[in-house]
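To keep things clear, I will list the structure first and then write my remarks on it.
Missing here is one protein chain; the remaining ones are kept as they sit in the complex.
All chains are identified by letter, namely A, B and C, in their written order; residue positions are counted from 1 within each chain.
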Amino acid sequence: MAEVFELHLRRRDLGKLVAASLALSGLTACAERREKIFPYVRRPAGVVPGVATHYATSVVRDGFAVGVLAESHEGRPTKIEGNPEHPASLGAAGVFEQASVLDLYDPARVAGSRGPLGLTSRESLERELSAAFGRGAAPWLVLEPTSSPSLLRALAALRARFPRARVSFHAPLAADARYAATERLFGRPLEPQYRFERATVVLALGADFLHDMPLSLRHARDFATRRAPGPAMSRIYAAETTLTPTGTLADERIGLAPSELVRFAAAVLAELAKQGELATALPDGVKSALARGAPLGETEAAFARKVARELARARGAALVVAGPGTPESVQVLALLANAALGSVGRTLSFVEPVPSGQDGALPLAKLPDALRAGDVGALVFAGTNPVYSAPELALDELVARAQSSFCLAHVENETARACGSVLPEAHYLESWGDARAGDGTLSFVQPLIEPLRPSASALELVAGLAFGFPASTHEFVRDTERARLGLGPASADIGFDFEAEWERNVQRGFVEHSEFAAVNPTLAPERAVPLLEQALSAPSSASGFELHLACSPTLYDGRFSENAWLLELPHPLTKQSWGNAALVSSRTAAMLGRHTGDVVELTHGTRRLRAPLVILPGHADGSVTLELGFGHAVADQLSHGVGVNASVLGVPFGTVARVEVRPTSAKADLALTEDHWLLAEEAVAHELTLASYTQNPPKYEHDLAAQPSLLPSFEYAGTQWAMSIDLSLCSGCNACVVACQAENNTPVVGKDLVKNSREMYWLRIDRYLTGNPDAPRVLQQPMLCQHCEKAPCEYVCPVNATVHSTDGLNEMVYNRCIGTRFCSNNCPYKVRRFNWFDFSGARGATLLQRNPDVTVRERGVMEKCTYCVQRIRRAEILARREQRRLRPGEVVTACQQTCATGAIAFGSLDDESSEMLRRRREPRAFAAFAELGTRPRTRYLAKIRNLDGEETGS
Amino acid sequence: MAALFPPWSNRALRIALVVVGILAVSALCFPMVYVRTPFVTNEHVALDQPVAFDHRHHVLDEGIACLYCHTDAERSAYAGLPSTDVCMGCHSQVWNQSPLLEPVRQSYFSGRALAWNRVHSLAEFVYFDHSVHVARGVACEHCHGPVETMARVEKTVPLDMDFCLDCHRNPKEKLGFDAQRDFSAMRTEDGRFPAHTGHAVTELTTCSTCHR
Amino acid sequence: MTQSAREADSALTDQLVRTVWSGSVYFRIAFAVLGLGSAGFAALMLYTFQRGIGLWGNNIPVAWAFAIVNFVFWIGIGHAGTFISAILYLLEQRWRAAVNRFSEAMTLFAVAQALLFPVLHLGRPWFAYWLIPYPDRMQVWPQVKSPLPWDFAAVFTYGTVSLLFFYLGLLPDLASTRDSAPERWRRRIYGVFALGWRGSEDAWRHYRMAYLLLAGLATPLVLSVHSIVSSDFAVGLTPGWHSTIFPPFFVAGAIFSGFAMVLSLIIPARKAFHLENVITARHVDNCAKLLLVTGLCLEYGYAVEMFVAWYSGDEFELWQFFVTRPTGPNCWAFYVMMFANVLLPQLLWSRRLRTNLKLLWVISLVVNLGMWCERFVIIVMGLEREYLRADEAAFNPTWVDWGLLAGSVCFFLFLFLGFLRWLPVVALSEVKEGRRERERTLAQAEGARG
Partner (left out) sequence: MAESLIAEFGDDAALARAIDRVRELGVRELDAHTPYSTELVRDALGAPPSRLSTAVLVGGALGAAAAYGLEWYLVAHLYPLNVGGRPPHFPLGFVPIAFEMGVLFASGTAFVGALFLGRLVRLWAPVFEVPGFEHASRDTFWLTLKLEPGSANAGSVERVSAELAALGALSVRELPGGTA
């Protein structure tokens, strides 16, 4: 869309002009219409229409902040990028950060306040809420765990004003086990900090550390620094129940049911305890407790021995990580192993817990009894959805027993439906706030836009209750910051320019060096003994299957349930879109006599759940994984009926439970974007072991050069764009997929079309499984347009709609395309996408989020990855304006920018300094389907696995 | 039995065939001609604007440069129209009672934008960037015509792809500078230019220069 | 003898143009039913045009499916018509005169169907004219290295030349129809279309030359058309498409399917219009023999395809021919194709079975089905399983797909029925000429004996 709307609005006022967005729809006929131009009335400083600006802010989830940069076009936030300076991002952004911008424009957002007595204005509801807090029985506030100094300050003030007020923190995935474990061993809860850049050997115990831990983006960056093939390459072992992105990148992994995981961790620790100098680190009580565990299977035991040997060999540079979903026992065992290995202070350190304010907070589990007893006055849910995520508390019925109930919600979720009053929750791009990152760094949430509709953040609500409405969160956060700096009232500033400091910090998005200092706690290993004795002696004879609950890699805990991008996003391993499933191994499925797509019934006590079965090779036998976040029950919403809600079984996250699984005759309607698994020899993706790679490097490039051609060769010179993708670094986490979708206005098509293989991703991740079908190796391959020099798509287009640019791009000219689709037939990589219908106005799509630099494609045209040509041309225009050459690394593609492991490198072939070229010259660089003679510009780097010699279980 | 058709029918049939032939050819040619007429290109159509702004007065009489009001042309893809406060910058002092400027004052005090009618409009899939054209020395009037002589602004060139390619194919001849020379951004390390391969497509005529 | 020859000519003329003046009630019913079907076809095309081809079952990777299958099927049907009228003419096969008008009409109407689908299958059919070079305001031209403009040129030429050939052959018979018409208004209508044909020897002289030249031009044309259609596939690099045998293989298949369609149409038409004296058992038998011969050519093509796939050792070719086709998601089409195109035609070795018209008719219908399935196998299965195993998907046709296929069959039959009703269905002047020559040869032989 080339026309700019020069809005007469301030940057943050855009919502008032939603109607103008109609003109954002693209690609219509050539006939010119009479358009209006609306220039600004008073032009805000620093805004140049047509030039995007970036603002630092933070995405906060469960109290942990990730610093991001939000891109704004004439006041519309359109895209989220990682903040390169922020320690929790280092420039990367994950799936949820990337997708979060869509929620801002979500058409399903709570439209307006809804209260009793027909109250519909925000102000009247706030008055009502304040009044309700002061009268009747004790008020009860349920919040998401938080690390926000401002919110904690407001909470303290609230408690002071309403001493009877009770506060609960609720998040279904809140990782209490690590705090419990640290409290047990060190006497107080602590936040472990992992240093993967220092770790030579890592054991991940149910830990998807690249993906679902508070500092995962940083972990991934650090991890990648040690994964270049060579003597310094780290070695990763993973023991996990389901297959996770981290598991796919591990050099070796083993699938273990949750109870086996405990015994496996114990076996590793016991093995370590036998090793000479390590033996002294553990008290005998622990050793004898470890011996109580039932023996592991032969393969598992051998693996445990080997892992222990390798860990011990890397003493001081070894690291054992337990995932947030593992029980306390596993966490304790991991801490003990780290202690025994001397990791503390080297690869592992501790800081104070990031979410705080827990003192005096009541567990949510106490709420039902209080409600039954009629002890609750005003019940307020802010930013949490316990009716959905804690169904065992039966809050949907009990909420009515509170004297009044309020819900601050983003969308009309289950809790909002149960409450008497609903207040719209502000998006983080609309509100001020602060929070701490995983290492304690104080980060700021800065709004880019005035709230699209009257709405409030949790901070605003609490501050309003504590100090009276309306609360200015901007002032409040500033004041908190002043207080943190030890400054009094503004008039008292002497010799310190708070304004300058504040502006610097807000501009940067965080306060430099504000991370928590590492603490040196004293370990009391003997305190682990009772727990270990209990955990290891638990009977393993019980019937049924072990249930493993996991964080959804696409919907997190369900808070993104209305995010169309994430609903459609294929699961990294099962490639399931629009839904979740009961994941089992192929052996378990065979035991049940059912296949992928059949429905099974899971029973836990009296609670039942019917879920479709999906076979996930490599999953632990005898256990079932259910991912949280699906199965929402609010009618008319996008997420309605998508997947099943695993919380219904009433098993808290992070605990081990057994369920009965009964096959049924029903069939489910699954949307799997890839539905077969195993692959023999494949010319499209290679993997090698480190040993074979160093001793006998492959000659892929030589094979490519040897391809004969009847046609004269075509000489390319000057700037020539190319990409190198390191398969050793791709975990399949999907962040690039969502980044591409946000950058390139790629539509969401819905379940029915996904089922018919019509998804529109320009960049998808192909997942290959090789080796033993029960313990497969996973290869994740980002597949995007390869920009072939002899592109087979080009010479079959009858209208020159896809041709080659002088700088080596395979160009797709949408406005020339007539839609013969021959190009797609002729593309061996199948990266071309077709607009089967008019997708530009599809449900869940938001016109305001669209990137104005990329054409919105019309019905009937082909589209595909362009190497982010809009970014290339923008950089070129800048360079031409400034009469200079392009700077090395000046052009970054959206997928490259967001990738936490840096698997994707992009640059020009004439830029000798580029990482892309360095990788391309590695012997393991190969072209996909080189033998077809397409001469792709994209190179993949064969996945290298750092094996210790023999491989267990394959 | 008499003939089915009278003798004049021969001539009639031939005339009819010729007419059908002419009509067929015209039906083919008409759209090609039509799309080049101002009915489609909107050339020389002067539109009424909410404010009777006269470029002749501002440019010729007062000597105000284009970039004074269309500031962004140097740094953005869009040249932009001046915000109301730019107008008021002068007109709060001069002609501050003029009834002609009433809409401007209304806009300024009410905060409602002036709704100008777009004169120069490109299709949505064309990404034209003012800044690079201005920086490379393409004169405003090359595409916008002698705006300083217009009471109401009108299009003087069709602004179709044909028009764009005219310069993009041969910037040296058309604009008086060697585009190839100047595209330092595209040059190789040793100052070479992409080898001549028989494909006369340059950085300027490659599709994604304008279509993305 | 003179008198009897003249009477015979007159009688034959009356017999063959009689249907033009009077249609039976059965005709009206059939015409109305097929007309409704054609209207449904038009409605479905409009629906697709308005909503987009997402209404079909196509997906990525199966970006081409029913529309292209139908296109190749119909264009193939056309080939037998040109084969009979042009190639057999050049080979001086006089028996062709009995059936050439039928088959030419069939060609024309099949090509009309074939022309609709490629336009309809476009994502943006309203820009189909971009395939034609014309001075646009964009200065962008068709990309003639792609087989699709070749295809456009070939099918357009084929349609035009078929029409010219058909019309030229029809001229003397239009004059006969004109001169036999009972009412003056009909004479006038046919008179206009006869363009004043009066059988002058001067006109015959140029007519004969033009007919010979058109036959000579149509012969390489008919071979080129399906060769070019085959290059829509052979130029691509999809396994199962990327094959040098495709042009002759496609031509053989086209003529095979065309003869099947000729038989499917001629056997009932011959009975309904009592043409047994003109289209004799010998003519039908000749068509059946050609069906067998072209069928054998096609089977050779199948064998070579599979052999090359096996001999190349290319894993993708092997996968396509020996796994996907016999066991893939739509493998029924493969088995129908094998039965209808390989096994069934072998019955035609037997003269007894060949002269059993009912059986022959059934065989011809099944062969038509088989040839449609062959195109389905090549196009859809080739795309369902390609290089990248990660992005495979099955094709499931929607009701719109089936509706368009059925609609095009209706429209084809509708046009054909119209032809049977309003135009002389047998090349009158040629049949008369042939008979006269035969008589004369017989007389000479008698004279020589006597």
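In this section, contacts are C-beta pairs under 8 Å (C-beta built on N, C-alpha and C of every residue); 3 or more make two chains touch, one makes a residue touch a chain.
What you see is a predicted model; the values in this text were computed from it and never measured.
Taking the complete complex into account, the chain left out of view touches A, B, C.
Contact with the chain not shown here comes from a single listed residue; of C:P125, C:G191 or C:G240, that residue is C:G191. Residue in contact with the omitted chain (choice from C:W150, C:F256, C:W361 or C:F376): C:W150.
Touching the chain that is not shown, out of C:Y129, C:W204 or C:W349: C:W204 (per the contact rule at the top).
Only one of A:K306, A:R764 or A:R935 touches the absent chain when the whole complex is considered: A:R935. Touching the omitted chain from subunit C are residues 2-3, 5-7, 9-10, 13, 133, 139-147, 149-150, 153-154, 156-157, 160-161, 164-165, 167-168, 171-172, 175-176, 178-180, 191-192, 195-211, 213-214, 217-218, 220-221, 224, 228, 231, 428-430, 432-433, 436-437. The missing chain lies against subunit B, touching residues 1-10, 13-14, 17, 197-201, 205. Residue positions on subunit A in contact with the hidden chain: 711-714, 788-795, 797, 800, 803-806, 935, in rising order.
The rule is short, and it goes like this: only the chains that are shown with their structure count from here on.
Between A-B and A-C, more C-beta contact pairs join the chains of A-B. One simple way to say how far apart two chains are is to compare their mean CA positions; for subunit A and subunit B this gives 46 Å.
Among the residues of subunit A, those in touch with two or more other chains are 803, 816.
Touching two or more other chains at once are residues 138, 140 of subunit C. Within the complex formed with subunit C, the subunit B residues making contact are 4-5, 10, 13, 28, 32, 35-36, 158, 160-162, 165.
In the complex of the two chains, the subunit C residues touching subunit A come out as 51-54, 57-64, 121-125, 127-128, 130-131, 138, 140-143, 145-149, 152, 232, 235-238, 315, 383, 386-393, 396.
On the side of subunit C, the complex with subunit B involves touching residues 134-140, 178, 184, 187-188, 191-192, 196.
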